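Heads up, one of the protein chains got dropped from this complex, but the rest are sitting where they should.
The chains carry the letters A, B and C, assigned in the order they are written, with residues numbered from 1 in each.
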Amino acid sequence: MQKISKSRLYELFDAIAAKQSLYIPTDREAGAAEYRKYESGMKLTKELNTVRSAKDFFFPQTENLADFKIEGKTIEVRDIREECEDFVIFGVRACDARSFTILDKVFLCEPVDSFYKNRRDHGTVITMACTRPAETCFCKTFGIDPTVPGGDVSCFDDGESIFFLANTEKGERFVESISSFLEDGDTDRLMEVQTRAREIMDKLPLAKLSTENFGGDKLNEYFNSDKWAELSEACLGCGTCTFVCPTCQCYDIKDFNTGHGIKRFRCWDSCMYSDFTKMAHGNPRLTQLERFRQRFMHKLVYFPANNDGEFGCVGCGRCLAKCPISMNIVKVMKALEAK
Amino acid sequence: MQRIGVFVCHCGTNIAATVDVKAVAEALGHEAGVVIAQDYQYMCSESGQELVKSAIREQKLTGVVICSCSPRMHENTFRKAAASAGLNPYLVEVANIREQCSWIHKDIATATEKAIILGKAAVAKVALNTPLTSMESPVVKRALVIGGGIAGIQTALDIAEAGFDVDIVEKNPTIGGKMAQIDKTFPTLDCAACILTPKMVEASQNERITIHSFSEVEDVKGFVGNFTVKIKKKARFVDETKCTGCGLCTEKCPMKKVPNEFNMGLDNRSAIYIPFAQAVPKVATIDPNYCMMLKTGKCGVCSKVCSAGAIDYKQQDTIIEQQYGAIVVATGFNPIKLDKYDEFAYNQCPDVVTSLELERLMNAAGPNGGTLLRPSDKTHPHTIVFVQCVGSRCDDEKGKPYCSKICCMYTAKHAMLIREKYPDTEVYVFYIDVRTPGKNFDEFYRRAVEQYNVHYIKGMVGKVTPKSDGKIDVQASDLLANEQLHINADMVVLAAAIEPDKTARPLATMLTTQMDTNDFFTEAHPKLRPVESATAGIFLSGACQGPKDIPETVAQGSAAAAKAIGLLCKNSITCNPCTAHSDELMCNGCSSCEKVCPYGAITYIDKEFRMPDRTTKIRRVASVNPAVCQGCGACTVACPSGAMDLSGFSNSQIMAEVDAICK
Amino acid sequence: MQVNENFEPVIVAFCCNWCSYAGADLSGTNRLNYPTNVKIIRVPCSCRVNPMFILRAFQKGADGVIICGCHPGDCHYTSGNYFTRRRITLLYSMLDFLGIERNRTRLEWVSAAEGAKFAATMQQFTEDVKALGPNRRLEDLRCRKQ
Partner (left out) sequence: MQEAMIKRAKELLADGSVDRVIGWKRGEFAYDITPAVFTTAEELDRDFVCDDFTAANVSKYLVKETQKEGKILAFLKPCDTYSFNQLVKEHRIDREKVYVIGIEGGPKLDIEKIKAKGITGILSVKNEDYTLKIETIYGTQTMPFYEAILGKCASCKSKKHVVFDELIGEDGDVLDSNRFEMVEKLENMTAQERFDFWRDQLSKCIRCNACRNVCPACTCENCVFDNPKSGIDNKAPADSFEENMFHIIRAFHVAGRCTDCGECSRVCPQHIPLHLLNRKFIKDINELYGEYQAGADTTSRAPLNTYDKNDCEPSVVHERGVE
């Protein structure tokens, strides 16, 4: 595999950033990392993952869809779509990388979401294998091996060097484009690191969590479960879980009156919100219990039912860390399983 | 779908001279929802209104915007016109392109641009207007007159004459006010008491008039047609119903060193007193600051001599509460304090007096029994100097910026009376201008100069210096002769400016009426509504509204009475429908709105709601009484959930205006 | 900050119906000029002015917002302007805390008799806002005029 010494990594970043936008996970403050556009001098975070997921690159929180220019009684519709510029995201974890395939299923199936596709086509995802998972990690539950992450290019850190492995054509083009920085290297150390990481994975508190009791066929069993009342009791109905989730893909379309026209935009929405999918007659899910149930049923039952068994969760653990009242998918799964 | 009509008024050239009205109509015609946009010479004229009415009918308008003068001027005119054409009157909005545009701007391009924006804001608002229906609220058939001077008396008599009950609240022990202190009146020189006291008696004897003397208004709540007023009847320590006004107590009272306010402190009265012989009610009052019985518990003479047994040392202030349909303010005036005028030696020399003090000095019922004597040595003055405009028309902090209006005339009167009675007395009047507009006024003044040889000198008095020989040196300039004068005077009379009574300011707050910077009550319109305040149901009588002489005061008193009668004649009045209302589904029942409501219009009810989960829940929610709500909107901002909104000025309407202005 | 000579600020003035709006009318009656930048919105009382109206104005392109009401003690509704004073003081203090220029907002008491004060206040406020330049710290970029 080709590698670059970690001492030359920022040199590489500088070179990539000179040609296209490069985003890396960096510390905003101690304990909180986020993706930022790389500028010389910026350092990679030591955090395992970012607070917000990487879905923002392809499915940003707000996105303009169309403009209507209004003058008196005349309205002119303006298509504001334009080809997005190429960009590179470095350091995406295996869980987030998997989330893209879940989002792809939603946005790239017919009719294709051209806004999403535009960004997806122009973004190169470079992942980074995990070596120090956190107690909240449970990607393994969803069949993800964080030591071998997906993306266009996978990167591996053996402590001294970063190894690059192209997984897609786009990835190959990227690796080719930086080949002057790369050299061949042996992977012995890397194998050791990977083995050690896998051992840790097995020891994680949530290592035993399994999806075997979930899937598209469980609808009737779980929908009417009496567990939902207790589980949803403390739910504040906020959107924290949804907004830090790499796979939540619901959005609302809104119009904003600028004074000289209308901007039609979409923005993230959360099924936890009381006005989610509100229609003329009101909200189809009237209680927080129903809304709460919707979110987890979607991830654990409805989504696999419609997507060949693929679950709507990647086990990144963000909702475990961020829910204000510490209610999360793991607690839900365990409670539902318990007969 | 909105169908809005826009009507742009030229107002002759008032608007059209600086605003391109055709361009405004043209631009607003392109606004969303506008189906017709026209301009016209005078929108408020009959044919202008007809234009609006026919457009409403023919175009089936859902809203009307009039770009014209201030809505404070003609909003009602256009609302009525709309109503007569079948459009709810509250679907009319006025864009103020005269007072707030054409009259203040000179450049046609920018003024037109602004007028268009103001018009757009009105269009944006009217699109969100909703039809509103006024409620009726009953009128209490009783009036309150605050102040028992000639203004208040005249108002009360006229209202009573029309057949309505009326209460007079007078803070002094007697009604009569300033006029009772005056000797003769200009320009007829008839006796003030002779024309006033019959009216006082008439008021006291009129069955429909109740006089609360020695009383003050404590609190006013409510609104037009239905005010609730708390009146404090101050303890006078004499039972009004028993006292016969015989005056024996005042003779026997051992405490006789009380400065007599009726005589401007120029002599003394007893601690128990009747202000003057013709006082109404003729009832004694004990001054607790001087009464030995009340202060030390030792005396009780008055009680002993009172055969009617009217003395009650234990009397307390009492509060009475009464409903009124209309309130007339007649709080009158006072001469300003001259403490700051050291140059006139008012505080240093007893022979420097104010004009009102001179009235008492010359009055037959005054301290000297009508003989003009110097207060210092009770000698006859031979040279008297009158100084005009003391504190009137003043630029500095010491005085008032306005003309007190009555001084020129009463000074001419004083000068004339003195010259008439004491022809050996030289009278000098120093003036800035002599202002005598009024029927027979200038003739009166000319008589003083020509017939009575009063020395009118245009000039300012620089300094008044009391001399050791008892004379007073008056240093002045004669502007016409351009020379400095020294007059060796015996007396100096200062024409002190007049100001509203000190009780007027707190009263205005209670009544929620406006005052100008000088504490005169502001009339609703200086020309068209001169005796009404901007607050419905509150009328203005006499000098509380501005300096006035007696004829004007009486005229205004009657005018105010007429307005009050007009209100009292109605069985009910139409309420402003622009009131607050609470969206019960949004209301949290937190009570914030109730706390800020000045009218107590908000109460809470427990109401059953069907909850989203199909259960029912009883929730506490706010409920606004639209008959009590006056539509200030305080509650709408106090409400965190936005449940409270104001009809006619809703959140969305105001924000639509903001949007239209800012875009 | 660089002062742009051609900058014409948008100024929203909320005026209470009983005092300040009448004061504005009086300055019109007396032909007392003030800049065309000022556009008045009539409200029944200054206490009707919700902070969200003020923010809305800035969002939609206003460069300055001024609220005018009856002098304390003179409120047509007895107490409205006292509530206004507290609310608006706190709001302005918060805007200041967020780094919004102090001179973009103002509260003035203008009586029905103070036409001259109204005109002078608007003149001064417009000048102050002009000196600050366009509102950038509390604007919504989507609303910026193209």
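The criterion applied here is as follows: a contact is a pair of C-beta atoms (placed from the backbone, for glycine too) under 8 Å apart; a residue touches a chain by one contact, two chains touch by 3 or more.
What you see is a predicted model; the values in this text were computed from it and never measured.
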Would you list the chains present here that the left-out chain is in contact with? A, B, C
Residue among C:Ala24, C:Leu107 or C:Met122 that touches the chain left out of view: C:Leu107
At which residues does chain C meet the chain that is not included here? 51-52, 55-56, 58-59, 72-73, 79, 82-83, 85-102, 105-107, 137-142
Residues on chain B facing the left-out chain by the touch rule are 583, 585-592, 595-596, 604, 617, 619-620, 638, 640-643, 651-652, 655
Chain A, residues in touch with the chain not shown (by the definition above): 28-32, 46, 48, 51-52, 61-62, 132-136, 200, 203-206, 230, 233-234, 236-240, 242-244, 252, 254, 256, 265, 267-270, 273-275, 320-322, 324-328, 330-331, 334
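The rule is short, and it goes like this: only the chains that are shown with their structure count from here on.
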Larger contact count among A-C and A-B belongs to A-B
Roughly how far is chain B from chain C, centre to centre by C-alpha average, rounded to an integer in Å? 29
Out of chain B, which residues touch more than one other chain, so two or more? 659, 662-663
Residues of chain A that touch at least two other chains are 258-260
Write out the stretch or stretches of chain B touching chain A in their complex. 30-32, 612-614, 659, 662-663
Over in the complex, which chain B residues touch chain C? Could you list them? 70-73, 96, 98-101, 103-107, 110-111, 113-114, 117-118, 121, 505, 508-510, 512-517, 522, 534-535, 578, 596, 598-599, 630-634, 636-638, 646, 649, 651, 654-655, 657-659, 661-663
Can you list the chain A residues touching chain C in their complex? 256, 258-260, 263
